[in-house]
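Let me give you the structure first, and then I'll get to my questions.
A protein chain is absent from this complex, but the other protein chains hold their places.
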């Protein structure tokens, strides 16, 4: 036997997909694919490999029925460069492995996320945790400029703090304005772990992030959602594109049963059943007949709606 | 301030709820309640306590929108006695704390789960991992008797192994049939960690199980479900009763938005929209008007169905 | 039975312990205590409660032998106010429950951590991720002042962004310098989720944090360690004080077997055995005899050193 691999993914290893102004998502490694999910599920069921079509059916069944453990059998590792405020949302997904650049150990680069003027929006009137609507162009330009200047001056301050420059000589004497500052001696820098306190969270950090397919899909269901903040959604959308190539059958099932699915509450269900009961049966059956679903799922829909086929 | 407590729960501490023939669920301790969920959520939102009605609305909103972290702020600890095969399913829920009786360290009691004849059923024709239908009473009785006898003789064997009795004297000589077996010396027992190999998994074990409310609800959504094996469902149902008393508003929301909710796939949604579009708008609006939901949820249902209230 | 409680802890509920300049650690709730650890361990061992002295011995045995699951049976919930850069380190401990103040949803308060001049230090020469040594007082004062001014001006900018004030009128016209700015109309604020991008990470956030005792001790072993950054150590030290009151026997064992213990590598062990073999046996035995340990642990030490008591 040879190690499972996916040629489409193999070609992507090491390539960066650009995100926001200076960020990226880069594929480092992966383990498994659609077939690996099926293979693990078949251990549970005690049966061997089948046709591609049966594999697809099994995958869709697993995802539909929340049999999540086989999807944990695939793993992906990404190198991501992202603003700190995005990292703060991302890290809340706990079932993942992370190695982040350490600002205690190293100097952060002078790279900040400066939003495009088109992305600068007011507080949403309806969504207390989102943005929506439009600001006058002048306002947007001014805000962008303000954020940009604040970022630059914060970084200058960071450098001054960790290099100890140009306020003081190593003997503690203040540098006088008429001194040639290139000549002054070094040595009064503030520790890196403290200097970083002045760097606003639109600065870029980077990390290696490793996660299994099940937990990745959960991440995507929350972060590629319209309610997620735009800046993390940009990353989630890129990762969606990657998963679509990595595990196409799983991703298709994810779109059908999670992303474009809807949950109906107990109260919703009562209303739906009322509607279905007061609609001509031919209309219901016609709708069901046109579904791009398995026969089994059509039957299940009728059951959910409380409709008897005959 | 005083420690949050719930008098109904306080009275239950230490009481056992009987499960199956020899099992139980016993409340050991708990932390938090509905108010603790709200309190934690309000930290996120930066606002203080509100009326009971607002609390209920917030709880329902959180559960509906999958804001799961506030529900992790409650914790419950149970002492459970359960057959080993049930424990094997239960332990798959990884986000929980467990201390199980150790058969390496101690002798297991002679208690086995012997199913009631009413619960003895054939393999389901439609569900490859379930039971369904009926067996003749004679068959059921014989099977029950068989399981019962097998359990008893397995335990006898277990005792013989770990005590080393009555086959051999400590000097290795076989006990002869005419010896008075009460007189023979001890000392040739097999180690407990090996003797247990003969004990079938309907033997009872016990453990302390501690879990947060969010993960408990997830457990209940899977194990109080009709697809779960009957024997674990008995435990899940008892725990449902406990949670209903512990966090009544959360449990009500759980029933409305999870337990009695339905997920509709992308394909289902297309069919639903077709039905809604071909049903008199008055029928749809009437169904929605009768919903026992918030105004907001009624609007959301119409949106999901692609219907404009006009 | 009644719910386990600890009067010392009960009195602390709701009280804040001050941390850094504006932060705090506040006990919200707890579950279990030393006795709960013992109780859960005894389920594994199939035996009932014992004397206090036996309980202490069992606790110490469990902690020494890395039987960690009984310590997961206690839980604590804290309300913590802390600088964002401390929160970023803290959140890496994944086995915990967190609800953080949301800057997408609410306005952050104008409170920043400004280090005391005594805590302002240069980069350590020996520890690439720490601070050590001294800076001239002038330098320290200047740095403190700089951080303070930067924090204040960042907050001003934050307010200007999220209120949209005072650059523009709601009609998009720029506010002229001679206008009475209190009079200008509102409405061009930037969304909160964007405005926060200018707030440096010494701003305070807050969260509810809930964790089990085992994972808390692991957190403390890393964060109350001299290698941890000073600012998170302040919090860890306060929590140590709390755990000492909550579970005194466990905390004592933690100090003896983890905090003040040392790990010796395979190579260290060879050197140790060489030393022990070349030291008069009376010296070794004398050292062992004076140990404040159980007889069993004394024997184990001799075994580790390869010394036979003869």
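Order as written gives the chain letters A, B and C; numbering starts at 1 within each chain.
Basically, contacts are C-beta pairs under 8 Å (C-beta built on N, C-alpha and C of every residue); 3 or more make two chains touch, one makes a residue touch a chain.
From a predicted model like this one, the values you see are computed outputs, not experimental measurements.
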Full-complex contact with the absent chain, from B:4, B:57 or B:130: B:130
Omitted-chain contact residue, chosen from B:84, B:261, B:275 or B:291: B:84
Hidden partner chain, touching residue among C:15, C:52, C:134 or C:275: C:275
Chain C, residues in touch with the chain not shown (by the definition above): 45, 64, 66, 69, 92, 222, 255-257, 259-272, 274-276, 278-279, 283-284, 286-288, 290-293, 297, 301, 304
Contacts of chain A with the absent chain, listed as residue ranges: 1-5, 10, 13-14, 28-32, 36, 39-41, 43-47, 69-70, 72-73, 75, 77, 79, 97-102, 105-107, 206-208, 210, 212
Chain B, residues in touch with the chain not shown (by the definition above): 83-85, 88, 91-92, 94-95, 98, 102, 104-105, 113, 115, 120-124, 128-132, 135-136, 138-139, 142-143, 146-147, 150, 154, 157, 160-162, 164, 167-168, 172, 174, 187-194, 196-202, 229
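The working rule: only the chains that are shown with their structure count from here on.
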Farthest chain relative to chain A (centres taken as mean CA coordinates): B
Centre distance in Å when chain B and chain C are each reduced to the mean of their C-alpha atoms: 34
Averaged-CA centre spacing for the pair chain B and chain A, given as whole angstrom: 33
Multi-partner residues of chain A (at least 2 other chains): 92, 128
